[in-house]
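A single protein chain has been omitted from the complex, and every remaining protein chain is retained in its original position.
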Amino acid sequence: MTEWQRKTPLEWQKYVTKEVNVTAAEKHDYKGWVLTVDPVSANIVLVTFLEDGKVSVLVVLGHAVQEVGIVKEADDEMREKLALLFMPGESQSHGQ
Amino acid sequence: TAGRSAQPPTDKPGERRMAEMKKLYGVGAAKIQAMETTMQLNFDKNCDKKQPKYWPVIPLKL
Partner (left out) sequence: PATLSSSVPGNAVQLEQEQQGRVVMRERYLRSLSAMAGHPVRFTMYEKVNVTALFEASDIDILNFHVSELQTPLGVQRDALLRCSDIISYTFEL
C-alpha cells in the first residue's frame, strides 16, 4: 500500500474542495478541484469546469497516486458547484 | 441443530457486514449499503448477461 492509500478519511477530507496537483505513476500530472476521495479505493475525483459549460471529470486511481499538493481553497461559489455536482434534483427534498 | 454448544455461534455474513458498515459509516451506513447493493446487483447482472472477458488478458501491473 502507498502512503496515499494509508491515509485516514479525516486526512483525505482535507483535500476535498481544494484545487490540487496530483503526481501519479509513470510521470502523469493532473490538476483540478477535488470532488471527493473514495474511502474504499482512495481514488481521487478531480473536476474542471470548462468554458462551454461542460464538466471534465478525471479520476486518479488510489494505487497510482504519488503526491498531492494543494494549490488553493475553494470560494463559496466553487464549493456550491462541487456540492451539487452529481446530486439528484437539487431543488427537491433531501434523501433519495 | 442441537449439540453444537461446544462451538461458538457463527455469525451470519449479512449481519457481520452490516456491523462492519455501521462501524465505518455510523448513522449513514444504511444509505451507503443501499447504494452499494444496487450497484453490485447491476454489475453482477451485467456480467451474467454479457460475460465480459478481461482486457488485457494478462494484467499490465503485477
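For clarity, chains are labelled A and B in written order, and residue numbers in each chain start from 1.
Keep in mind that, in the parts below, a contact is a pair of C-beta atoms (placed from the backbone, for glycine too) under 8 Å apart; a residue touches a chain by one contact, two chains touch by 3 or more.
Fair warning: this is a prediction, and the values are worked out from it, not measured in the lab.
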| item | value |
| --- | --- |
| Among shown chains, those touching the left-out chain | A, B |
| Absent chain, residues of chain A that touch it | 1, 5-10, 12-13, 16, 24-26, 28, 30, 35-43, 45, 50, 54-64, 86-87 |
| Hidden partner interface residues of chain B, rising order | 24-28, 31-32, 35-36, 39-40, 42-43, 46-47, 50-56, 59-61 |
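One rule holds in what follows: only the chains that are shown with their structure count from here on.
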| item | value |
| --- | --- |
| Between chain A and chain B, centroid-to-centroid distance (C-alpha), Å | 26 |
